[in-house]
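Every protein chain but one is kept in place in this view of the complex.
Every chain is named by a letter (A, B and C) in the order it is written, and numbering of its residues begins at 1.
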């Protein structure tokens, strides 16, 4: 494709928005609440709170692993791309990691919109084929004895990883524990680690 | 890939050439004969002469279909990418067409270097899967009863198509007949047709 | 479709630009693209997420790989809005002050010849095989697992079948299954003994198999 005469992407986006508004197909502020949800409400801090509660409340954890959708909704996390959430529990013998090879599906209500690296062709192509090498490159070295399950988000299930609770966090509050869980830990490319 | 700071392709080509020359790895005129052969000597007019001779000389045609490499060499056509040439004869019930899906291999001595369209991802991707539709788009409508063989140049065999001799060319000279055979006819995306 | 978007397991991709960030959008046009992607649910009749995903898949490969995710989003959504007559392509190019490349057309006969499966045919622990089918249209069976055998880990609820839903067909629902494949099954001698890939697959994509 010749790219010289292509309009700048910002101009293309503005063209679509202005055309819809001027034609009366869309109110001038119609996108504002959507963008607000994407930028502010759907965020990994939500999933971190789910994980912290699972670490501290065995009954909640049982409900979460049995059916994560209502369990997340208990904490107020539900909505688009969260219609059917499944929680994947890491164990000493099994590490879980999430990808969407064909587009970039993610559980928005608990993970937030996916980060650029998760949406990259490089991650999408490689993690299903060489997960240990990818994780190593991203800074996570797994013991070869630990099995790896890569979860491909090919249908409507939206996954979240429940990483293992770090040692040395006995007695921490849910709020303190939630601080240990990044978006990358919820995807499975990082562990939950105490600030060193 | 960020393309803003990439050197222009002409500057990159010149850089390689000048570096090799200045290092003494290559003489200043070392590429000239190669380029001459690519631009001037390997050309579809060669293959057209082969076809015209096959149309008029049954014994040559028999040798060509039995082993095209020495038959083409009889006319002086041999060299790189012509080490093993196979001639594919079109018949009223079978049409042949050539592609190289993985790169753009062609029988240089008889077809010349491949044209841009042959090297395009579009041709490479589509002609093996939907040959009739591709041929239709390129202006060649085949009778549905005619079979199509698409020849994928995946190893070292280099193909050339022997199109059917057009009706109404009885008594034409080899030179006249050769004028009817384009590079596209040697690839199989066109027929040999008398100038209308 | 066997498209370049179906990236799982493809070789030739280099290092991942891994920069954990917290903000969802880096530039305003990305917000607009995202807003339009969700907003198009209201703007388009018969809109489905499957039709949207397919609109992105139909982008020219040279365009698909050259641009940021949200340019793919904007291109796909705008293609649907133009195809459905909501917007006019020439008007958009005039407004944008330059070319506005859209995705390519939907293929003729986009559907594979799959048998609809409204009942749950498989259960946890079953061995299944993914059909080796190659439709021209939208499908969510990644190419890397077609023809491969795996084991059902979990039965998920029924969801609309994307291959028909993307093409204006029946919104029929089918169960999906979390099917675990061994890396050796998928990648042959390049696989590792204790690596697994779990793919979420609709019932129609599968047939029964024996271990």
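Observations on the model:
Here is the rule we use: a residue touches a chain if its C-beta (ideal position, glycine included) is under 8 Å from a C-beta of that chain, and two chains touch if they have at least 3 such contacts.
What you see is a predicted model; the values in this text were computed from it and never measured.
Considering C:107, C:127 or C:209, the position touching the chain not shown turns out to be C:107 (whole complex). The omitted chain makes contact with just one of the residues B:47, B:109, B:131 or B:188: B:131. Annotation for subunit B: contacts to the undisplayed chain at residues 1, 3, 5-20, 23, 25-26, 30-32, 34-35, 38-39, 42-44, 80, 84, 86, 99, 101-104, 112-113, 115-117, 119-126, 128-129, 131-132, 134, 137-139, 144-157, 182-184, 189-190. One chain is missing from the display, and on subunit C it is touched by residues 1-5, 9-14, 57-62, 65-66, 104, 107, 109, 112-113, 132-136, 147, 187-190.
Keep in mind that, in the parts below, only the chains that are shown with their structure count from here on.
Subunit A and subunit B, compared by their mean Cα positions, are separated by 51 Å. Between the Cα centres of subunit A and subunit C there is a gap of 18 Å.
The geometric centre of subunit B is 38 Å away from that of subunit C, both derived from CA atoms. Shown for subunit B are the residues that touch two or more other chains, of which there are none. Shared interface positions of subunit C, i.e. residues touching 2 or more other chains, are given as 62, 66.
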